[in-house]
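Only one protein chain is missing from this complex, and each of the others stays in its spot.
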Amino acid sequence: MMAATPHRRRPPYLAEILTAAALIAAPFVLPYFGSAPNTVNRILVWGLFGIGFDILFGYTGLLSFGQSALYGTGGFVAAYLLTRAGFPHVTTALLIGMVAAAVVGWLVGLVALRRTGIYFAMITVAIAEVFYFVEFNPLAQWTGGENGLPGVPTPVLNLGFKTFHFTSGWALYPFLAFWYFVGIVVALRIVRSPVGAVLRAIRENPLRATAVGHDIHAYKLAAFVIAAAYAGLAGGLLGVLQAFMPPDAFTFDTSGQLVIQTVIGGRGTLFGPLVGAGVWLFLQDFLQATLGLGAAWKLVLGLVFVLLVCFLRDGIVGAIRDFARWLDRDRRAAAEGTALPAATEPATPPPALRARHGNASVAGPILQATALTKHYGGVVANAGIDFTVERGEIRGIIGPNGAGKSTFFKMLTCEVSPTSGRIVFQGRDITGLGVTEVCQLGLTKSYQVNQLFNKLTVGENVTIAALAALRGRFRLDLLRSTATVPGLEEQVAHTLALVHLASRREVPVSQLAYGEKRRLEIGLALASSPDLLLLDEPLAGMSPSERAETVKLLKSVAAGRTLIVIDHDMDAIFELAQRISVLQEGRVLVEGTPDEIRANAKVQEAYLGGVGEAHA
Amino acid sequence: MINWSNFVSQLINGLALGALLALISSGLTIIYGTLGVLNLAHGAMFMLGGYAGFVAYQATGSFLVAVAAGSVALLVLGIVMERVIIRHFYGRPHEDQILVTFGLSIVMVEAVRFFFGSESRLVPAPQIMSGVTSLGVMIYPTYRLALVGIVAVALLALYFVLYRTRLGMIVRAGIEDPVMVDSLGINVYRVFMVVFGIGAMAAGFAGIVNAPVVSLTPEVGEAILVQTFVVVVIGGVGSFPGAVLGGLIAGEIISITSMINPGYAYVMLFAAMTLVLMLRPHGLLGTPGRE
Partner (left out) sequence: MSENDSNGARGGRRDFIRAGLGVAGGLVLPGFASRALAADQPPIGTWPAGASGNSVFIGIAVPRTGTYAVQGEDELKGWQLAVEHLNSGHPLMKQISPKTKKGVLGKEVKIGVADSAAKPNNAVQAEQGFITENKAILMTGSTSSAVAVALNKLAQREKVLYVTGISGSNDTTGKDCVRYGFRQCFYGQTAAAAIGPVIVKAYGKNKKAAYLTPDYTYGHTVTKSMQDYLASAGWTTVTNQVAPLGAPDYSSYLLNVANSGADVLINVNWGHDAVLSTQQAQRFGILDKMKLVIPYQIPFLAPEVGNNLTAGVYAATDFWWTLQDQYPLAKMFVQEFEKKFGYKPEWGANNAYMSFALWAEAVENAGTFYPPDVIKSFEAGRKIQSTVGEVYFRKEDHQLVRPVFIVQGKKQSEMKGKEDFWNVLETVPGAGLMQKPDAFGCNLGDYT
């Protein structure tokens, strides 16, 4: 990850400085390696195109084969303005092209993002093909059809006392390098911003990202538009580079080449596409000219690509980065080894969040479900459940397998909409809302099966949840650094302290022990400071000692909140809960205090049919 | 304004196109439905089936042998591909699976270009099926008519395997719930292997029987791939009947639009796909909630 977190002592803006240095040095150094200026210029254009794509794919996880549509759109709008429309100023035309591509990207995203994963990829393929066709035929008047738009002028910079003509070769290089640098700087800011963090969360676990309160559709659309803007600018620059805007900017092959370059160079690194473009163009030259392979060079490239996807998942830059981390591992181990003393829990949560849930003063039960029913086809999961919880209660829900407990929870968090019935939370009817909205209102859940952001660290996980709480479902704060979000650090530190994970903040989730993961799971739900916290089998899979600790944890967490806990561990529930509801076959069997439930014959019968305790 | 004989000819043409698309898309949809892998190499497999058949035809002069060769070669290739490569990707994110099949498609196309060059290769239709048939309102190449029949038989065979054999039942169960199938003690990996092989074989068979209609070039699979995606989206992912229905619909859209302006056929197909996505996102015959 490119972000510099507050804990690392890396100099700020290191990446930007190194990039600037490399870009400045390139025209002096590269000719010694036999690099032609045109090749370098092309690499820069592909690299810029790829930055946007990397944000979309590497960071958000959306694999789009349709970027050529935006590349071509931006390129042709700019080229048209500069050639047929006689627009005088090159840079302005490029920026107009970029905006046009962003707008088109927004429209396309509205359609394409209705589906995810595979469907999304397929739709983007189709979009690429259609754009090519439309550009070629019906719009041939504007795009020159098969001929493309020749005669694109090169930029001129008039500073009054001096005029720069950026013509071709090394003379054009500074212009392209400048835009690449701007592109990288902006991208680095985006990636380090809260939006960047959310995008990564979407890539890792879109389900959880939604559940912690982010409007992931809006973020995805934002990523798509960003990628479109980069593509559009790069397309315009291509026209300038070649003095000619080619129709094959629009082909599926162009999209495919971009994907291959990004994967070879390294996705999720921002610089990967640049490296990948270098590899592609180098191989193209080398294999054709030096080895005389002719058309077979693409076969070699395809093989290289497949091998990389199989074995070097994060591409060349990713491999370098991982190697650097591996070298760094001793220092990092030492840093983590410093065990912080068992955190004493801050007495009160940060004031900002408490005020957010204004409804805390509403009288009455915090949650009331009436006649809640859910049918799945012919199967009745929940039938007419009436359920009320008072503020500050710890309520337990038990029941044999198949009783419909998880379904009930899903309806409460609005992950699933009820077939009929009503849910009122803090005096507000939330039936039919979405899980994101409900989380923003103060109702969250921790999952039975861990839903964590696996490739991120503990701290990053909690940060993502906290960001939703502090910024609402969607905010386009692309250019601010995560570190500067007010209240974030306090919220994260507080949450980590609550679940005793403060000392493991920098550890990636994949390295946590199971019990720690479960605690993090709870932490994610806690990070938005919910008024009502649902816990779906928080003790699942734990050893007895872990259970005892978790029960203690839950008790401490319950302060100032309402909890509803599902579990199979009777002892734990009886100890923890003040009231218990028993579900069976989709209905509420009985409700009461732990003692009442323990003694209730119907409950005993429901579980094992007879005297004795039931253990899950 | 409508020229009726043209209309009928295009309808029949659409049937021929649609049948072929249905067959290829069935292969893609059962692979995706069972394994969850979007096989971007499907178009390349279609192309390879044609070339494998071409080689067999050159050697033996028999169209029948060519068809058999094209199908068997792809069955084997599909099984090998699954076993050697795809299998290692089940635990990896969807995007990685897409990428590896995309890479494999490039390798296949370029390998064919390397061995066979870019010029087109011809596999002639068998003698009894060549020439033209008079259908009253029009004359139509006999082989294209025969093709509808051939593909229909292949689809029936596929239907039979999927719905009337034990293997097919397992495959359909696997499409619904692979985890459950695994828990039932059935070797899910072997099922995956077979499914991938069958899907590949469907594409390869389609490739060789279609070769007399359009001559073979390395690029012949590219356009087919996109059309196949559209069909699968329209019909519903993982649904065999959906692929058939989607294929026929797509074929007719292409031909009827061609009557007015052939250039727009593609756009109409895409428009149809967008419409389906908006109104019925899981496809005409797909299962709701399925990704």
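A few comments on the model shown:
Read from first to last, the chains carry the letters A and B; within each, the first residue is number 1.
As a working rule, contacts are C-beta pairs under 8 Å (C-beta built on N, C-alpha and C of every residue); 3 or more make two chains touch, one makes a residue touch a chain.
Note that the structure is predicted; figures quoted are calculated from it, not measured.
The missing chain, though absent from the display, is touched by one residue of B:143, B:205, B:229 or B:270; that residue is B:143. Contact with the chain not shown here comes from a single listed residue; of A:53, A:119, A:133 or A:409, that residue is A:133. Considering the complete assembly, chain B touches the hidden chain via residues 3, 5-6, 9-10, 13, 16-17, 113, 117-120, 122, 130, 132, 138-141, 143-144, 213-215, 217, 219-220, 223, 254-255, 258-259, 262-263, 265. The omitted chain makes contact with chain A at the following residues, 24, 27-28, 31, 36-39, 42, 133, 136-137, 145-148, 150-151, 162-171, 173-174, 242-244, 246-249, 288, 294-295.
One rule holds for everything that comes next: only the chains that are shown with their structure count from here on.
Mean C-alpha position of chain A lies 34 Å from that of chain B. Residues of chain A touching chain B in their complex: 57, 61, 63, 111, 114-119, 121-123, 125-127, 129-130, 133-134, 137, 252, 256, 259-260, 263, 295-296, 298-299, 301-303, 305-306, 309-310, 313. The residues of chain B lying in touch with chain A in their complex are 32, 38, 85, 88, 92-96, 98-100, 102-104, 106-107, 110-111, 113-114, 118, 222, 225-226, 229-230, 232-233, 237, 263, 266-267, 270, 273-274, 277-278, 281, 291.
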